[in-house]
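What you see is the complex with one protein chain gone and the rest in place.
== chain A ==
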Amino acid sequence: MNNNLDQTILRIAEIIINTLKLEDVTPETFEANLDLVDEVGIDSMDLATIALVIRDEFGVRIDEDDYPKLTTLRIISEYITEKLQGEE
């Protein structure tokens, strides 16, 4: 479970970095509890774009009402992991 979550965190970090073209950070150095809105400066359109890439990658649909809650890499990864487990 933790191993799965760690892998998901790394993959989501990579998605965020690539989608937002972030510099000076790697999936390994991306702080999982960093507030993406307050500390990284991403907005709702960035989140929507990330959500679409996640949908492609994991086959997980993120409800529009859930966007505002997905404020850290860890929360996004836990959300994805939970959704995937729910489908098993």
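Note that in this section a residue touches a chain if its C-beta (ideal position, glycine included) is under 8 Å from a C-beta of that chain, and two chains touch if they have at least 3 such contacts; residues count from 1.
Here is the rule we go by: contacts and distances are computed from a predicted model.
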The complex's invisible chain, by UniProt name, from "Radical SAM protein", "Carbon-monoxide dehydrogenase large subunit", "NADH-quinone oxidoreductase subunit M" or "Biotin transport system permease protein": "Radical SAM protein"
Residue, one of A:D6, A:D56 or A:E82, that touches the chain absent here: A:D56
From A:T26, A:S44 or A:Q85, residue that would touch the chain that is not displayed: A:S44
Chain not shown, touching residues in chain A: 37, 42-49, 51-53, 55-56, 62-64, 67-69, 71
